[in-house]
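Each remark here refers to the structure printed beneath this line.
Only a portion of the chains appears, each positioned as in the full assembly.
Which chain is which? They are A, B and C, in the order written, and residues in each are numbered from 1.
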Amino acid sequence: MATVEEVAECMFKEVEQFSGKKRFKPGDLIKHVQKELGADKDQAKLAIRALTEDGRLVYSYFGGTWLELPYQEGAAKG
Amino acid sequence: MWVNISEEELKERAAVRKKRPSDMGPPHFEQFLPPVIQRNYGQWEWHEFLRPGVIEYRAASGESCYVVRCASPRLVGTTWMESICKVADEFADGYLRFTTRFNIEFNLADKSKIEPLIAKLESMGIPVGGTANSISNITHTQGWVHCHTSASDASGVVKNVMEEMIGEFKGHKLPQRVKVAFACCLNMCGAVHCSDIAILGIHRRPPKVNHSTLTNLCEIPTTVASCPTGAIRPTTVNGKPSVEVVESKCMYCGNCYTTCPSMPIHNAINDGISIWVGGKVANARSKPKFSKLAIPFLPNNPPKWPEVTQAVRKIVDVYASNAKDWERVGDWIDRIGWPKFFELTGFEFTKYHIDDYKLATRTMNMSCHIRF
Amino acid sequence: MSDVKTPMLDELSGGQWPSFVDQIKQEAVHTPRYNNDMLKQLEISYSDNRGHWKHGGLVGVTGYGAGIIGRYTDIPNEVPGVAQFHTVRVIPPTGLYYTTEALRFLMGIWNKYGSGLMNLHGTTGDIIFLGTRTNHLELMWDELAAAGWDLGGSGSSNRTPSACLGKSRCDAACIDTMDLIHNITNHVMDELHRPAFPYKFKIKASGCPNDCVAANARSDLAIIGIWKDDIRINAAELKNYFAKHKDPKQGFDMVNHVALMCPSRCIEVDVNAETLNIRNGECVKCMHCINVMPKALHVGEDTGAVILMGAKAPIVEGALMGTVLVPFMKMDKDDDYQDFKDLLEKTWDYWEENGQNRERIGETIQRVGLAYFLQQLELEPNPNQINAPRDNPYIFYDEFFDEEEEAAG
């Protein structure tokens, strides 16, 4: 059984790898770690919590909610 | 930093932030209930309207709670709210309540305070009413005050319509309650899809793509994915990757603009307002109903939006003089029929009124029930 | 008053209906750093007939994925004061009762960290603080949280649940909506603050089918009070209504206003004998007769709730009202509303697994079919779930005889 830290790392890598090409919903990442690591949903949620509380991933909201690497957004750029 | 906080405090805060409480939910409502309500919670036996804006609730204990309801612009500043708090302190022991339609309520245990309270509110320019067969406050949304996809201003239209309907707010002169709602775009954050009279801001043109800024500000795949109807597709403009919009697929929701600021949906001359009627939520008598299209387009005409105000006035007047007691707008129209509705209001019936979306089949008159 | 020139807005100042323009103008005096430019931008919108905001998706407070909606002006050079103008959603006390003390605390925070403008309330029911800057968010949140106020839902989260005032003041309430929603709100904290659903999810509870919080039309999951037994009749008060009926000045008509407006036509009134008879087995619990004669008629005593699912605004598949899932569920306070929570759990499990991106639960139900959905949630088919059975013959029979077996047997 993977630890919450490992689950978080797995999620982070997925987001990092596709940054700029694909966006992930929390649900996508949960399904990803379920598939990759056999993590359960509660673990996955704790991992997201750790990632966002540490600011490694940020939530964004565009129609729906996404998890992304922190960046400066277009709307703020003028 | 516009806030007056010292560097020190800032650092201190950052340190404790990790331990900041979270997920504590709302404070328990009990502490905010006026004593007469705490005492009689769940024991109410009947209610009666003493006058427009005032309701008496009688409990099994024999005690009564007197509610005085007054208007609020919903978009309030702390300055004004402070004056409301003062009224609550003076007349209602420091308790007050908001309704699900943004009105303010004072719950009194003491009947003798009703008239002085009303006098006070009126002196402050705050109308009392919105109960029973009135037009209560308008359920509405942000408009140009805060939302990016708005096709019209919410607060401005609401102000004008309520100004026109002030008599209906302050009186019980209609056959039934008339629930009015406003939403500034098809997202319909107001209750527009199920209101007696609904005012809906509409875009009529697809977003305009600003090809020069798009690649800087937005990711192409995300932008393409943002469209719920698949109207956006990648393309190349002047050798640079960009997107284009298939006009026939766009239903003007502005979702692409949410995702990508280079796709503004506003269109000063084509944005405007549509009017819908006959919706309701309550299960009283008929089942809940959706609002149906009455007027497909009225121009945005700030600051007074006279076309909109007049249209609402027309509907209210025709309804008031034709419906039976207790008949909601939608029930009344169902009884007299849509041909009569268009005849009585003088609104034009156009091809736009005929549904052509997924469930359109069920809106067609598949019968010989005809009215001449 | 602020010295920003707003000739168009000024036409909406004053009047008989409280003016939002006056509110902003007052705050422009009180908190000019945001509101002078707020006025300026709004006046521009009124002149050029369009909004000037851009969405910003990235703002929030650490650890939460909900509660903040980002906004930027698209003309920052002209109105730098609202270059950033985000809103903050705060969960109100269930039922929207306040003390002035509590309100003053909230207003104090907002004067300190934001524009001083707010919506009381948003249409979902949140306290909406209208307009602040990114770097104020955490600071403000420090103070709110310390005082026990929490942020509301946004994004693909369970949104802030809401309730009609129910038993607190209403003679029609079949269930204790405020207690229920307070309880449920606490129960959904994680889903509210850390959005992980395919799309938003709203819960609202009304105490009776009058539905004063519009749950039937505006919540993915609606809990609406109802009763199973007979409408209670207060004979003495009924006599008074008959008296009213007979007095032409009262404008009250027991036949036309009560019996003939009953949607199921299950009320028989005899004005001479002064009797009123309700065939309760045919009554659809619409509330009408009770509404008309609140002193004489009362909801029954065997109360519970209808559970409806799937209401939503039109985008994308067209608007939906909530559809009946469970015609009657006991709302058991002592059991901590466990039946309801179990249903909620099952719903989320199914939807998280099977819902498509940006698909509200109502759309999921439409897509997979109600009968199939019920099966997934282990709920029984019940004719109250439908207006009428199917009229098309495209029945997917999944029970049939196996020919080999039959032949063998």
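Everything that follows uses one rule, which is that a residue touches a chain if its C-beta (ideal position, glycine included) is under 8 Å from a C-beta of that chain, and two chains touch if they have at least 3 such contacts.
Nothing here was measured: the structure is a model prediction, and the numbers come from that model.
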| item | value |
| --- | --- |
| Assembly formula (labels as shown, counts from the whole structure file) | A x1, B x2, C x2 |
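Basically, only the chains that are shown with their structure count from here on.
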| item | value |
| --- | --- |
| Chain centre separation (chain A, chain C; CA means) in Å | 30 |
| Cα-centroid distance, chain B relative to chain C, in whole angstrom | 12 |
| Shared interface positions of chain C, touching two or more other chains | 54-55, 57, 62-64, 190, 358 |
| Residues of chain A whose C-beta touches two or more other chains | 62-63, 75 |
| Chain A to chain C touching residues, read off their complex | 25-27, 30, 41, 45, 48-49, 52-53, 55, 58-68, 70-71, 73, 75-76, 78 |
| Interface residues, chain A side, partner chain B - complex | 20-23, 62-63, 74-75, 77 |
| Sites on chain B touched by chain C in the complex | 1-5, 10, 13, 16-17, 20-29, 31-34, 37, 41-42, 44-48, 57-58, 65, 67, 71-82, 85-86, 88-89, 94-100, 102, 107, 125-127, 139-141, 143-150, 153, 155-156, 158-160, 162-163, 166, 169, 186-194, 228-229, 253, 255, 257-259, 261, 264, 266-269, 271, 281-286, 288, 290, 300, 302-304, 324-327, 357-359 |
